[in-house]
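I'd like to ask some things about the structure below.
Note that one protein chain is taken out, while the other chains of the complex remain in position.
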Amino acid sequence: MPFRRKPLLDRTIAIYKKLIIEVIMDFGFSEEQELFRREIREFVRKNLSPDRYWGLLDEGETDEDWAFIMSISKKLAEKKWLTLSWPKEYGGLAVSHVQSMIFEQEVGYWGIPGTSMGISGTSWVGPSLMLFGTDEQKETFLPPIAAGDEDGVWCTGYSEPDSGSDLASLQTFAERVGDEYVINGQKVWTSCAHRARWMWLAARTNRDVKKKHHGISLFLVDMQSQGLKVNPLRNFVGQHFFNEVFFDDVKIPAKNLVGVENKGWSQLMTALSFERGLALGASGTMKRMLEELTEFAKESGSIRDPLVRARLADFFMEVEKLSLLGQESVWKAERGDIVIYEPSRDKANMDEILDELSRFGADMLGGYSLVHPMHKNSRWTRLKGMIEQAYYFVMGMAVAGGTTDTQRNIVANFGLKLPRS
Amino acid sequence: MPFRRKPLLDRTIAIYKKLIIEVIMDFGFSEEQELFRREIREFVRKNLSPDRYWGLLDEGETDEDWAFIMSISKKLAEKKWLTLSWPKEYGGLAVSHVQSMIFEQEVGYWGIPGTSMGISGTSWVGPSLMLFGTDEQKETFLPPIAAGDEDGVWCTGYSEPDSGSDLASLQTFAERVGDEYVINGQKVWTSCAHRARWMWLAARTNRDVKKKHHGISLFLVDMQSQGLKVNPLRNFVGQHFFNEVFFDDVKIPAKNLVGVENKGWSQLMTALSFERGLALGASGTMKRMLEELTEFAKESGSIRDPLVRARLADFFMEVEKLSLLGQESVWKAERGDIVIYEPSRDKANMDEILDELSRFGADMLGGYSLVHPMHKNSRWTRLKGMIEQAYYFVMGMAVAGGTTDTQRNIVANFGLKLPRS
Amino acid sequence: MDLALTKDQEMIQKSSREFFKKECPTDAVRDMRAKDQGYDKKLWKKMVKLGYSGLVFPEEYGGSDGDFVELALLMEEMGRALVPSPFFPTIQCALALLQFGSKEQKAKFLPGIAEKGTTWSIAHSERSGRLNTSDIEMMAVAEGDGFNLSGTKLFVPYAATAGRFLVTCLTKANEEAGNGENGITVFIVNPKADGVRIEGVPTVAQDGRCEVTFENVHVSEIDILGSLGKGADIIDTIIQQSAVLKAAEMYGGARAVLELTVNYTKERKQFDRPLASFQAVQHRLVNLMTEIDGLKYLVFKAAWGFAKNNPDRSINSAAKLKANAVHSAVCRQGMYLHGAIGWTEEMDIGLYHRQTRAMDFDGGSSDLHREVIACEMEKRTPLYKQVPA
Partner (left out) sequence: MDLALTKDQEMIQKSSREFFKKECPTDAVRDMRAKDQGYDKKLWKKMVKLGYSGLVFPEEYGGSDGDFVELALLMEEMGRALVPSPFFPTIQCALALLQFGSKEQKAKFLPGIAEKGTTWSIAHSERSGRLNTSDIEMMAVAEGDGFNLSGTKLFVPYAATAGRFLVTCLTKANEEAGNGENGITVFIVNPKADGVRIEGVPTVAQDGRCEVTFENVHVSEIDILGSLGKGADIIDTIIQQSAVLKAAEMYGGARAVLELTVNYTKERKQFDRPLASFQAVQHRLVNLMTEIDGLKYLVFKAAWGFAKNNPDRSINSAAKLKANAVHSAVCRQGMYLHGAIGWTEEMDIGLYHRQTRAMDFDGGSSDLHREVIACEMEKRTPLYKQVPA
């Protein structure tokens, strides 16, 4: 089957030439998309100081920090950027996957805070409610999220002390009593619980099931409920992201059940699948780290060291690769394909690159890498502390989204169709 | 419990000082041992050309090569170095483990060929026969090995087409008929079968066993037996180390059974455990490669490249580490401890280092690494072809002694006492 | 952003894959490699007939106006099918002719490549065994209407059957200017010229490598490619383009080896379970797949840059850098996961592994490309320091 095109060219030369120029496998962006990118950067210049980088799990230590983050949420809401991909009826802009991607990349690069309304408001609580929620739930809960209100800040109650990566083994129990559910149990590693107004809770509603995946339901829980206690879990360098949340006969109205009782597992899986953009944001963040490190190398003179040059080049390649893999998922989603193993593939890869990049960065900083990442204003802090932040928190991130090993198992089963191990 | 020693010193100062100087944790060698090392080097200078390196699975391609290798075996036998660790009654020198170690290190560094009498004569056929053999077997089979005779060249028939790392699943069957065994089946990856006079064979003698490990026996098989066919298995670059061996009603005298029928598995495991020195020889070989690469870098000027310097330093560290780990096992054996997981630990590590070193070496050689490893005399061959040899054969070596993954499983179970996966 | 292939691209991919599957099965690869010249001239003629050699030439030179992405797709298929052929060095030279050749040179040489399948080779690397232009020592001395070339080139691919060479030399005029980089000139040389001696180098890839010695070989001034003393830029362009094309070929090969290995580990049982069910095996395969997926997009983003006439040096070099790492890794780990059987000459995986070093060499080593990227990074003003336009 020869593909010389001369006969073809003879006939339709004009159309063909057009085809070649415009429709080749395309890694570029439209003018509108580039405009949007510039608009985001304009927003950053106007609203964020160049002296602080809010990315890399920096959710703000102090109340002042938190107030600032919420003020950014508010401004993002004004532009409808909090809910960029939501349908217009829920206050969104209903933009394409590609445009969402651009936003996530920029958020990663500039470290724009306050984009997710707690840990989960915009990313999966909203979209899940649109799919599974009642009309009343939609009317009550979506507007505060879209508006960037304090009342739209959510945390997510999945993990429990003994469940680890094995989410389905959760034990927190919600018992139906009249038109209420009474909740008892404990959640752990709950990011943002100390800031959130609401919790997106997965609890067991039936213990007599053959497969532990059955008998799980999802609830909307007021964090101000009686019997609910939030306990800070400081991390090993003293920062406060995580919490324990205790439920002692916490009563919530039955109408705060999401979807169908005991069918929560598939809803929960759907919610998890919304978290596709991890690699996009992370590659933006790592691009920033790499540019900052290159500048540091230029200023310190170590850019002349061939070892530094070689490693910078390697990381450029890795970050570019990760970014392109993230784009692959976006493109697949855009054309309606189902993305299954790709986010796991990219998550595992991202953890590894970030781990190596942060260690390399720390080596480059030498003595300056000794400085505590919480002391962002010390005069010995370099690169706004982002290297130390990454160095100490990579493992936390690796664990937070399911461990890297678990991600690789998923890719093995769904990406390579290998038998379960 | 303070350990200030002043009171002690006051009393026995002289004895104590002696203690300090002579008995600290000692990485050095005695004068006798150093002398032995010099004697080996003298042997090398006298008998081996500096233009060829015989290590790294180079068992000689041509009949001339083989004749040369056997001539070295003969000379080694004259010095009793083939059987250095054998008891004196069997023609050995009964040297210490440390002295054997020195020999293995030098064999690796200088690439001395012909030290093992086929693939197994000196290393496990001999020692196993001493433990499990009849007096007649010892009298018949040990002297030709010790003498470096062609009749003392052995191959080992363990692997079969479907057994892989799972040795116990072997299917070649030996049936007792009168005072003979009749053998049918097939072996594969049999190194040196085309040179060997004898095979050390593991075959099944009982199929009706609950655990497949039972019902295996060991035999001594004449390679000139009728019905035995050796088929070369060339490797992917055209070299001939491996063979298939077919048994079609091969009859051997019943007295060629080793030890007890159906108890072969534990004898076989004992034989495998004799193979402790792998890391010692390999670290010698890698030390040589590294020195040759350093010389190449000096000659080509790439020694001034900081990237080359850094990688050379890393490999120096790795090879030194591997060598020290190998010495640990020797020291443990010397003082009578049982060495269990250590050889597996070092084998897995060795495979990895050799893989990386050979790839680094190939990168350093640039275009010269394109040259075929079998063309050792081409004027484009560098470093006697040892880098290409290693680059293409590492995986073969990784597989030959049980895969690296299997080695790690062993270390996990026996070294770290982790539960079976 | 749309990562789908165009209809034309899909057609090239599909048709070439089918063609090579039929015409170049692995047994044929073994036979072809065993030949002295390292390939089969009949297969080469068929490839020429299909328009492969002129794919990206303008119509006026007998080509079909294809774009760089199509070329990369074709290379991918050649990598997948292990096609032994002088395609790569020929296209390396042809692209340089297209970009730097005079009108006369193009008219003289390109139709021969596109229609008659004249093969070319690039005689560049010397005793350093590297592609860095700073390593060039071969001299061209002005004489009469041109230059006399003397020196030795190493690892020249498929040189024995080439119709022309591109040869890099130091030209005296520029050497006096004191700057080695800019003192280089590229000459078009006929291998049949007096003083050219070609000797085969026995390579493990059996890819027709030669040592080519030039002894006072006279080359007319009209056979200078580009202009006198400006050869370093030409070489740089050739390396950038060929890095991407070679990376595409390596991507095809890497994907094929991954598939071979996945299939093997699914079938092969060990300790009564498929090898592919061991977590250690799975994670190796997953890591390899991740890198191979990533390589794909680096390659095609780079190729897209050339197709849009806006190549990105960092991406081009990143593609080859990643290819060098991935191709070797999947071959070595693939061999490992195949176990001893992968080592035998009957299995196809070894055919790929034999090429790893040659693939690494052609189109530039990792060190070379790391330095290209580092230079670009050093030059660039970081985004966060840019003042908005």
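A, B and C are the chain letters, set down in written order, and residue numbers restart from 1 in every chain.
By our rule, a contact is a pair of C-beta atoms (placed from the backbone, for glycine too) under 8 Å apart; a residue touches a chain by one contact, two chains touch by 3 or more.
Not measured: the values here are computed from a predicted model.
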Completion exercise
Only one of B:F29, B:F173 or B:F274 touches the unshown chain, namely B:F29
Practice task
Looking beyond the chains shown, say which of A:N256, A:T285 or A:T404 touches the absent one.
Solution key: A:T404
Fill in the blank from the handout: The one residue from B:M117, B:V237, B:L325 or B:I387 touching the chain left out of view is B:L325
Practice task
Go through chain A and note every residue touching the omitted chain.
Solution key: 159, 162, 164-166, 188-189, 233-238, 242, 300, 307, 355, 359, 362-363, 365-375, 378, 380, 388, 391-392, 394-396, 398-400, 403-405, 408, 421
Handout entry: Footprint left on chain B by the chain that the document does not show
Key = 1-6, 9, 19-20, 23-29, 38, 41-42, 45, 50, 98, 109-110, 287-288, 290-292, 294-295, 298, 303, 309-310, 312-314, 316-317, 320-322, 324-325, 327-328, 330-331, 335, 345-346, 348-349, 405, 408-409, 411-412, 415-416, 418-421
Practice task
By the contact definition given up top, give the residues of chain C that touch the hidden chain.
Solution key: 278-280, 283
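Heads up, the rule we're going with is that only the chains that are shown with their structure count from here on.
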Completion exercise
If you tally C-beta contacts per chain pair, the winner is A-C
Problem - Reference chain B; chain at largest CA-centroid distance - result: A
Fill in the blank from the handout: Per the C-alpha means, the centres of chain A and chain B lie apart by a whole-Å value of 52
Practice task
At least two other chains touched by the same residue of chain A: list those residues.
Solution key: 310
Handout entry: Junction residues of chain C, two or more chains touched
Key = 278-279, 367
